[in-house]
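As structure tokens, the structure follows; a few thoughts come after it.
All protein chains of the complex are present and in place, except for one that has been dropped.
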């Protein structure tokens, strides 16, 4: 009774569609899966049965113990965490302030300033690396997390301002006018009325700001390559370069870098897509 | 959507407007715009070791584009970069568009799960991705051979990353594997904005789902496709991490995987016996800037203007 009215072509089409999607999902996930399962195996297990799950015989945490003993993994992690979180907070605050001013106030050069601030969306900040290094050296900030934060804030601002400006245009003007009629000051309107309203866009901006920073290799390599100021990406790169033949350690270190990002991603993927599809980015 | 534009006269709130704009503008100018401009300035100077900076006009450019060694290296990395870009345009973006099209089919189950899973590699660090694939493709481990064996293609396996003829293509495909998520996400979001009624109307008009995609959806998301293309271009001509992680600054074997990013790094910091040279580094960066600028201007004036955005 139920199946009678389902078109046969629909069913075969659904089968093909799911086959394609499953195949690509496998292509996307299997390499990651492979690295993670082998990180939990003994050296013998890694080479004798690379594609099977760890079992009682092959299970081993030796890779992780080696990584934690030989490298300053916790410190690198802490460095990345500090840089990322501080940068996100500064970018969100400064970008929403600027976006608010650009979208709300009529002043001479408004459009030009918006364009000026948008240049950085298309022009990669890396191209200025020679001068950035000079600047950081002059400021005495070489090998500090501060140097990374300053550069990353500059890198994150253009896209954040762009997205937030688009979003702020959509705030109903009645809200602002109601506040003004009540005699609320301009600063207070921003902090008490506007900031809480842009929360949905903030999630999207935070993700877009976070991913490139957390994953960056270039600036840690140039501005803070030593002195225990390495970020996780650079730390892994240096560690693997050093222990390239120790498969347990290499796989374990890669897993340690992958897993936190995957967990964060699974938590925030909804917000990311919602932000994209709600028209915050067009 | 049409904005009404800023509404409030700033003269009523000079101090707040200044206070809102100043911090972002200052940091952005100091750490982004100033370095970009200063880099271009530096490309007209030379810094002999221990000596004073001296203005040399276009000498650095003459060196890089005229000196036989330098120009061979430069054009090698440029054409490698073009190949790298071509693979992304021909493989990454079509796959991303196709997957986005499939994901936007009506009444598809597990849509969100597929999407979340397929975008996952995009979230990982390029360095990590480089290492993952280096391990999988390593003949020492042999897992790549095992996977091909499942499909009976064992004989095709080779040390692709190590061979001069295949290393760049292999790295391009690794990069494609990672970045498919970007066209997928952006085009999927654009497809979602197309009203269901339009699709229904086309179905009633007799279109198959494929024809709906070809005649209705694709033309309506062309502006997004163009935007994805220029993002791909900028990203590719700015790439560095993957090659550096897998092949090091020398971009071996025999510079066959050298692209603009690795050339810039080597010129700036030096390698092996050659000393780093900030001025020549700035020159390479300025040339990269010109290439990217040419691409962006082409997009803005030749592509974007011709593509009408339709009010949906």
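Letters A and B mark the chains as written, and numbering starts fresh at 1 in each.
Following the convention adopted for this analysis, a contact is a pair of C-beta atoms (placed from the backbone, for glycine too) under 8 Å apart; a residue touches a chain by one contact, two chains touch by 3 or more.
What we mean here is this: contacts and distances are computed from a predicted model.
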item: Chain not displayed: protein name in its UniProt record ("Zinc carboxypeptidase", "Helix-turn-helix domain-containing protein", "XdhC family protein" or "ABC transporter ATP-binding protein"); value: "ABC transporter ATP-binding protein"
item: Among B:147, B:216, B:245 or B:292, the residue in touch with the chain that has been omitted; value: B:216
item: Of B:9, B:149, B:164 or B:200, the one touching the omitted chain in the full complex; value: B:200
item: On subunit A, residues whose C-beta touches the chain left out of the figure; value: 1-2, 4-10
item: For subunit B, the residues touching the chain missing from this view; value: 195, 197-198, 200-207, 211, 215-216, 219-220, 308, 310-312
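One rule holds in what follows: only the chains that are shown with their structure count from here on.
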item: Residue numbers on subunit B that touch subunit A, as the complex places them; value: 1, 3-10, 13, 16-17, 19-21, 23-25, 27-28, 30-36, 38-39, 42, 95, 99, 102-103, 105, 108-110, 112, 114-121, 123-128, 131-133, 135-136, 141-143, 146-147, 177, 180, 185-186, 189-190, 192-193, 209, 230, 234, 238, 240-241, 244-245, 261, 264, 268-269, 278, 281-282, 285-286, 288-289, 292-293, 296
item: Footprint of subunit B on subunit A - complex, ascending; value: 13, 17-18, 20-21, 24-25, 27-29, 31-32, 34-35, 46-47, 50-51, 94-95, 97-98, 100-107, 110, 113, 116-117, 119-120, 122-135, 150-151, 153-155, 157-158, 161, 169-170, 173, 176, 185-187, 190, 211, 214-218, 221-222, 233, 236-237, 240, 247, 250-251, 254, 257-258, 261-262, 265-266, 269, 273, 276-277, 279, 281-282
